[in-house]
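Selected chains from the complex are presented in situ; the others are not included.
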Amino acid sequence: MQKTEIVEVVQAELKNPILVEGLPGLGMVGRIAVRYLAKNLGAERLALMYSPHFPYYVVVSKRGDARLLRGEFRFWRNTKGDNDIIFLSGDSQAQTIEGQYEVADTILDFAKANGVKTIVSLGGFRMETEDIPKVIAAATSRELLDKAIGAGAIMSGAGNPVVGTAGLLLGMAHFKHIAALCLLSETRGYLPDPRSAKSMLNVLVKLLNMDIDLVGLDKEITKAEQIVAKMQQIEKRREEQAQKMREQEEGRVKYIS
Amino acid sequence: MQKTEIVEVVQAELKNPILVEGLPGLGMVGRIAVRYLAKNLGAERLALMYSPHFPYYVVVSKRGDARLLRGEFRFWRNTKGDNDIIFLSGDSQAQTIEGQYEVADTILDFAKANGVKTIVSLGGFRMETEDIPKVIAAATSRELLDKAIGAGAIMSGAGNPVVGTAGLLLGMAHFKHIAALCLLSETRGYLPDPRSAKSMLNVLVKLLNMDIDLVGLDKEITKAEQIVAKMQQIEKRREEQAQKMREQEEGRVKYIS
Amino acid sequence: MQKTEIVEVVQAELKNPILVEGLPGLGMVGRIAVRYLAKNLGAERLALMYSPHFPYYVVVSKRGDARLLRGEFRFWRNTKGDNDIIFLSGDSQAQTIEGQYEVADTILDFAKANGVKTIVSLGGFRMETEDIPKVIAAATSRELLDKAIGAGAIMSGAGNPVVGTAGLLLGMAHFKHIAALCLLSETRGYLPDPRSAKSMLNVLVKLLNMDIDLVGLDKEITKAEQIVAKMQQIEKRREEQAQKMREQEEGRVKYIS
C-alpha cells in the first residue's frame, strides 16, 4: 500500500447524497455523533478506506480476526427526504502532514465520484465549560452557514483554526466544486465527550431534517460524567495533599530562618 | 534504492509453501523462534530484502565485510509433509509509518509470487509473568485460528493491538488473498527472551507438524535468566538504597518541623 | 493534493516583473514588509499557492468561511518605472525538509513562467540590538549586491546561514537562470517586529525606486514596543522575585550549616 485507498464494498446508487464525516479527534465528538447516527439509522457499509499514513498496527476483533486501522463509509437511504446520507467515521486520522492532505484528497475524490455535493465535517472545539456545549459553524457558502445557524449553531469567530481532516475537508472542498460545512462542538477534549456530541447532534438532526431520538446518548453521558467526577475528586485530593506539603515546608522554612 | 526491494538468491520451486515471519520486535521472540527453526532445519537462503526505511547503517561481518541491514528469506523442503516453509527474519523493521506499510506490502507480493497461501507471523505480547509464557493467536480465518488453538495457543482478547510487520501482514494478507495467522508469545519484552520463544515454538512446531527438538534453546534460556536475575539484584539494591535515603530525609524533616 | 500547487487567479501580462518574497519567518519581518507594500500599492491577487507541506489546518475567515493555509501572489503595475512587481506572502512555510525544497522549486517555476528575472527574498536576522536595525544583503551577482548596498544595506558576513524559503530561493535561483537578492533585517525575532520591517522597507523602496510613505508602520511599531516593554517589566519582576528567593534560601542554608 503506497497511498490512501478506498475499497468499495457495495455499489449503491444514492440520491443527492450528503457526506457527514466524523473521524476521531478532540473529545471524539465527531466520531461519537457519526456512529450514533449511523447505528440508529441502520446505515449499511459502503466502502473502507486504508492508508499508509494510519498508525502501523492492527486491532484484533471479537472473532479473533484482526484488521488494519481504517475509515468506514456507510450509507443510509433517506426515503422521506431529498438527500441520502453517507457517513464516514473510523479508527484514526493520518499521522503525518502529507498524509493528512492525501487522506482529505482521497475522501473528496470518493465523495465526488458518488455524486456528493455537500459535506458536513464534525469535530470538537476546546473549551472549559459547565454549560451546554455550543456548536460552532464555518462553511464554504453563506447559504450553508445560515442553515446551520438556523439549526442552532453559532458562527465561528474569525481566525479560529480547524485542525485535521474536518478542517482540510472544509478547506479543500471547493477544489472539487463541493460545498462544505464544518460543525465544532465545545468540549474539554481530554476524554470521549458524548455530552458534546449530543449538542452537535441536536444541530445536525435539525439541519438534515432527520427524525432521530437522541435519548440513547444519555446513558453514555452519565457514564462519562461519572468518570470525570471521579477524576476531579482524585485531582482535588492530590491538590489538597500538595497544599498541605507546601504549608509544612513553609512552616519549616519559617521556623529555621 | 528508492523503495523496498527483494533480491532473489536462488530460484526454488516450492511445494505449497507457508511463510513464517519473525522480524525483530518485543523480546525478539519472533526472531529467536524463526532463526532457531531455520538453523535446525538447515534452511537455505532464498532471497534478501533491502529497504530505504531500515536504519541507515551497515554492520561489519566476521570476515571484515559489511552489509546493509536486511531481511532474509530462507526455504526448507519438507519431504515428509505437504508444505515447504519459507522463513523470514532479519535485522530491523522499517523506521517510519509509510515504510512499515511498504515493507509489509513487499513481503506479501513476494509471498504471492512464490505461491504462498498461508502466512504465520510471530511476535511478543507484553506481560509481566512468572509462569510459562502463553501464546496468543489471531487469524484471518476461523479454521486457522482453531488449528492454532489446537496446537496450544489461546485466542486473543478483542481490541488487542498487534504492532509492526507481524500485525500488518495479518491485516493486509486478505488484500492478496492469503490466509494469515499471528502468534504472540508473552514476554516482559525488555531483553531477548528465548523462554518466550520456546513457548512460541512449542505451538508452532505442533501446528506445522514438524519434528524438531527444542532442547537447544535451554542453554540460551538459562543464560538470559541469569542476566535478568543479575539485573533484578542490582535494581533491588538500588531500591533499598533509595529507601534508606528517604528514611534519613524523613527523619531529618521530622526533627526540624 | 500530493504536491505544492500554484493556482492562477487572473492572467496578467506583466512588464519585466520582479518577485518580492516575504513569507512568515524570524520576527515576521519579510511578511510585514511585503504585506505593507502590497496593501499600500493596491496590488491585486495573481495566484494562490497550496502545499501538502503546510500545517494541516484551516483558518476561519470573518465571513465564516474557512481556507487552507496558503501563499498569495499579488501583482502591481508600475506605471512610472521599468519593472512591475509580484509580491509573495502567506500563512506559513513548509514544515518538512523536502517540503521546503519543493515549495522553493515551485515558486521559482512560477516566477520563470511569469517572466521574472530578479527575485528579492526578505527575512529576519537574529540580533539583540537597541539601534536601528541594520539590513544585511547577499545576492547571486555583484551587481545586485552593489545596488542593495547603494540603497543602504550592508554586506553579509561570510558563513551566515539563511534559513527557509528566503534562503532556498537565493540558493536555487541560478538553476532557473534568475538573479536573486536576499535582504535580512536585524530583529530579536521573538515577536512580530514592524520596526525591523521598516528598516527593511527603507532599503527596499529605495532599491526598487518606489514612491511609498512608510509612516503607516509607525503605529504598529509603537504598539509592538509597548508589548515588548510590558513583557520586559514582567520578566524583570520575575527576576527580582527569584533573586529574593535565592537570598532567603541562602540565608537559611547558612544558618543551618
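For reference, chains read A, B and C in written order, and residue numbers begin at 1 within each chain.
Going forward, a contact is a pair of C-beta atoms (placed from the backbone, for glycine too) under 8 Å apart; a residue touches a chain by one contact, two chains touch by 3 or more.
The structure presented is a predicted model; accordingly, all values stated were derived computationally and were not measured.
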| item | value |
| --- | --- |
| With 3 chains placed, the number the full structure-file assembly comprises | 4 |
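To be clear about the criterion, only the chains that are shown with their structure count from here on.
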| item | value |
| --- | --- |
| Copies subunit A and subunit C touch via same or different residues, half shared test | different |
| Innermost chain, where centres are averages of C-alpha coordinates | A |
| Turning angle required so that subunit A lies on subunit B, C-alpha fit (0 to 180°, nearest 5) | 90 |
| Reference subunit B; chain at largest CA-centroid distance | C |
| For subunit B paired with subunit C, centre-to-centre distance based on mean C-alpha positions, whole Å | 52 |
| Inter-centroid spacing, subunit C versus subunit A (mean Cα positions, whole Å) | 36 |
| Residue numbers of subunit B (touch at least two other chains) | none |
| Sites on subunit B touched by subunit A in the complex | 97-98, 100-102, 104-105, 137-142, 145, 155-164, 167-168, 170-172, 175, 182, 253, 256-257 |
| For the subunit C and subunit A complex, residues of the former touching the latter | 1-2, 52-68, 95-96, 99, 248, 251-252, 255-256 |
